[in-house]
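In what follows, a structure is listed as structure tokens, so that the remarks can point back to it.
Just one protein chain is left out here, and the rest sit where they should.
Entry: chain A
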Amino acid sequence: MSQTVQAAPDESRQTVVRPGWKTPIVLVVFALVAFVFFGLLGDSGRTSTFRVSTSADAWQIEPLALSSRPVALALSALCLAIAVYAIALVRRGQQVPLSLTVMFGVAFVLAFLVWAVAGEQISLTSLLQGALALSVPLVFGAMSGLLCERSGVINIAIEGQLLAGAFLSAVVASLTGSVVAGLVAAVVAGLLVAFVLATFAIKYIVNQIIVGVVLNVLVLGVTNFFYSQLLAPESATWNSPDTLSRVRIPLLSEIPVLGPVMFNQTVIVYIMYITVIGIQVSLFRSRWGLRVRSVGEHPEAADTLGIDVNRTRFRNVLLGGMVAGFGGAFFTLGNVGSFSQDMSAGQGFIALAAMIFGRWNPIGALGAALLFGFANNLQSVLGIIGTPIPGEFMLMLPYVLTIFAVAGLVGRVRAPAADGRPYVKS
């Protein structure tokens, strides 16, 4: 076998980074859209009402009634101001800081919300709660993809790992009557799928994409088979798991809006926070993380230094599978209880997109997954109250937001240099 991996381009040589005009231009365009459509063309004399407290909250806060047009105008003026400041920065040869773009995004979304909710009322808390619920599987999926790809193995099988986790957790939790056993089973299910992926992709050097796609079809077929043979006919025995109850964290859950959203959740969501932070810290601050990244960027160099490339990769793929499998339990134990056919519904692939969109960075991927979830739920909530926008445009919302975020926030995306390339010692 000849050596298949080429040296990665040396990043450190690009010392001078010129600030691009792309970001300010995107910001100006979006700010103008906000100013004209949400501000100037908005109906005057209407109020947008946001319910802040849920009935279960300790401190009841009065619903926020905002006069739609002036508030939307103010927010879009803020957008314009940020855009102008960004232009000034670039002219002075400075980069537009990420925090500024994030601030712009928040102001833009708020302006849009105030405009869209004019004359109606929505619950801010349940909007965000729903957004988080829709994001959880995406976050776990993205973390799984990230663990694999940082070490140089492409994981297309996230979808299958999520589905396997959902399936086995429901079955085991039903049979044993214990949700904890269900959660453990979900991890095992993800691990099994990952083991097949790792064996074929790393040991037998089969094309990683093909193995992943085949695994997705395999898991779908197997779960459908068992569903129609066992789970559906005898659902009382096989498919009636308890769902996890929400655990309220004292004090933190009392914070208005964010408290009930973030700290009145199931165990799965708390473990999600820990997973994301844990991966972020250990990937960039630990010896393990350095090794994983070196194996994903430049396996020859890592090998020369005595790191067992393929063993590191194998471990990481297994770890990724466990994370995705655990995330799969959210579909069943964390949300609706029983398993149903193909319930992951393609979200493994959206998770993959979230990982790329988040630049192979845990916090970035988390942000991307939350954005997908938020846009998706916003689309539903605004659809219910009836908005001035036609339904077809509302369905585009998640994608419009994505384009905005990619164009304005993310910039150039670079995958790990050895991503998807098997390592064979020469």
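In the analysis below, a residue touches a chain if its C-beta (ideal position, glycine included) is under 8 Å from a C-beta of that chain, and two chains touch if they have at least 3 such contacts; residues count from 1.
Here, contacts and distances are computed from a predicted model.
Asks: The chain dropped from view, which UniProt name applies: "Thioredoxin family protein", "Nucleoside-binding protein", "Acyl-CoA reductase" or "Sulfite oxidase-like oxidoreductase"?
Replies: Record says "Nucleoside-binding protein".
Asks: For a quick check of understanding: of A:224, A:282 or A:361, which residue touches the chain that isn't displayed?
Replies: A:224
Asks: Looking beyond the chains shown, say which of A:24, A:39, A:105 or A:137 touches the absent one.
Replies: Of the candidates A:24, A:39, A:105 or A:137, A:137 is in touch with the missing chain.
Asks: Out of A:27, A:96, A:109 or A:122, which is the one that touches the chain we can't see?
Replies: The missing chain is touched by A:122.
Asks: For a quick check of understanding: of A:343, A:356, A:371 or A:418, which residue touches the chain that isn't displayed?
Replies: Only one of A:343, A:356, A:371 or A:418 touches the chain omitted from view, namely A:343.
Asks: For chain A, which positions touch the chain that isn't shown here?
Replies: These residues touch the chain not displayed: 122-123, 126, 130, 133-134, 137, 200, 204-206, 211, 214, 217-218, 220-222, 224-225, 227-228, 232-233, 235, 240, 331, 335-338, 340-343, 345-347, 376-377, 380-381, 383-386, 390-391, 395.
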